[in-house]
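Right, one structure below, let's go through it.
The full complex has more chains than appear here; those shown keep their coordinates.
Per-chain numbering from 1; labels A and B assigned in written order.
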Amino acid sequence: MGLGTRWTQFRPRGRVATFADLNFKGAGQVFFQENSLTGVLFLAGIAYGAVVAKTPQVLLGAVIGLLVSTITAIALQPDEPSLRKGLYGYNGVLVGAALPTFLGITPMLWFYLVVASAASTVVFMATATVCKTWGVPALTFPFNLVNWIFLMGAFQFMRLRTTDLNPGQFPSQVTGAAAHVNITPGFLVEALLKNIAQVFLINNAITGAIFVVALVVSSVWAGVFALGGSALAIGASLAMGAPAPDIHSGLYGFSAVLTAVALGCVFYRPSPRVTVFAIFGVLVTVAIHSMLVSALTPVSLPPGTAPFVFATWLFLLPKKRFDPVQHEHLAGGAAEPSPLARATTSKSVNPLHEKENQ
Amino acid sequence: MGLGTRWTQFRPRGRVATFADLNFKGAGQVFFQENSLTGVLFLAGIAYGAVVAKTPQVLLGAVIGLLVSTITAIALQPDEPSLRKGLYGYNGVLVGAALPTFLGITPMLWFYLVVASAASTVVFMATATVCKTWGVPALTFPFNLVNWIFLMGAFQFMRLRTTDLNPGQFPSQVTGAAAHVNITPGFLVEALLKNIAQVFLINNAITGAIFVVALVVSSVWAGVFALGGSALAIGASLAMGAPAPDIHSGLYGFSAVLTAVALGCVFYRPSPRVTVFAIFGVLVTVAIHSMLVSALTPVSLPPGTAPFVFATWLFLLPKKRFDPVQHEHLAGGAAEPSPLARATTSKSVNPLHEKENQ
């Protein structure tokens, strides 16, 4: 499927090339693509968007985050196949892009970013351990958890700056005035592409176009579902009346894009039935995004890609022919009558009683 | 136990009757009763309360929620026995009753409610998958999660109305003035019955009485523990000085009623020891309810039946003779010295080193 298969097979020679390959695949895995070329194009898209927006710190942070999380993984010696596939880098690159986006640039920010990026690898390993119990992937939960910890933590540190975060307030109902905008073809095309660019926190339609190319070289299906998920998220959020400037900036669609790709062609095989399921998942993702926007308002946090994570987990966990625990008596609970009262064993579980028997 | 056993055995003939039976049992399962007659009486109680309160949208929403969640389940083809027992309907009926209770009636509300009700089935399957690991049921966690997502999400959508939710504020200490009320026998009887009616979000004592009948036709124990849990919750919240108008409306007892039935006679066999355990569980439920009332104040959300879910999980998870992980060295952690340093295997887990060896 596309140019990417050759790159998936690609095995570089030499220490530096191998390390670079790990990192490029790490960037690619943000969209579930084990493909170095995809990763290179993702970094190129970030670079373009960061330079245009005069925020080179976002590119620098992304690169540092990618390197630090990968190096941390090598030091912790996890399973080699996952390391080779870039699974230990995709959270770090996002942490590195997010912190300089939301926090002011101070010298201590870079120390903070290194600790956060290293932590993202530990959190990935912890999350993956828990998730494996139910056969689901960690997704970008590690990025979101680390992002929230380090953004919220910054309020307590004099040598960091949270001035770019929204001031805390109570949730309030969006009204017509706030949601109004003139919907033009230009609006729709920009929103379509920015939804994809914002996965890496870039508010730039050209970057979004570069990301589509990056996906297609690895998987045509990934490109199709990314664009389809983006379009559906725009339609749903316009229909419900979400704030149009946020729809335009891609904020109402980047989690939906990831959900569409994840459910539509990565974790399920593409099919009409799976497509219906993915459409449903995208609608729930938009609802969870809106919910987190409201719920996080008092603590000044952005929702990140958490809506994608929660929606995709909810849609991957149900198994066919699953048999839930029924509404009936459960055996072995602590409130049941003591087994000792019915047993003839002389061994007491109550040390006070045991002492008396001696 | 009661008239209900015959209904539990009841197997309808024909497609429409089977589908209706699934839905009635779905309503009955809100109180853990696989009983069509109980479900019919629950719907009758909702209808009575909704008509008296001039809120027919609550009845309409409940019916839509029930139908949509059941149809979604049929489409997802889960295990047939659970489907027959109504386990795929009890969260949907609550979602359908809750959204029109807390959100204003707009055309988009009904589309929103359909998505939410369908989502409740997916969330039930996801929750049940996770909960099964520890042998505990999903309870109404899916309803509560979906309810919170879609209520909070509504703030961001111009075509929905959150005006019936409390405006956000910081938690504040209840004082004597707010908690004062004249406690009369009428107060106590109404609170006793409204605690049961509020499980379906109905503020009506007659509905509560209908619900007691609905329980007794299925299980006398369920009726006894519902009334007992209700009485205990009233006593505890009056003793602590909770706001009396809220006690009167049944808000301090509906989660406690569910906990009492769940712990007292559904998941444990009724016994004196189990009754003591259930009493303890009801007290903790009242504390968790108060906690959630405070904690959710800044984000305008009601606690729903989440206090019942959390308390019942906490009281079902402990097993007899359980052996916890001890405070001692754990094997296999990522921080341990590398097994490679001690091993003679030539296979490296570090691809950089491996490359060098070539």
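The rule we apply is simple: a residue touches a chain if its C-beta (ideal position, glycine included) is under 8 Å from a C-beta of that chain, and two chains touch if they have at least 3 such contacts.
Every value quoted in this text rests on a predicted model; they were computed, and no experiment measured them.
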Size of the entire homomeric complex in copies, 2 being in place: 3
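The rule is short, and it goes like this: only the chains that are shown with their structure count from here on.
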Rounded Å distance, subunit A centre to subunit B centre (Cα mean): 28
Subunit B to subunit A touching residues, read off their complex: 29, 32, 34, 76-79, 81-82, 85, 87, 108, 112, 115-116, 118-119, 122-133, 135-138, 148-150, 152-163, 167-169, 263, 266-269, 271, 273-274, 277-278, 298-300, 315-316, 318-322, 334-335, 338, 340, 348-352, 355-356, 358
Complex contacts: residues of subunit A adjacent to subunit B: 13-15, 18-19, 22, 74, 76-80, 83-84, 122, 125, 133-134, 170-176, 178-179, 239-243, 280, 283-284, 287-291, 293-295, 297-298, 313-330, 332-337, 339, 349
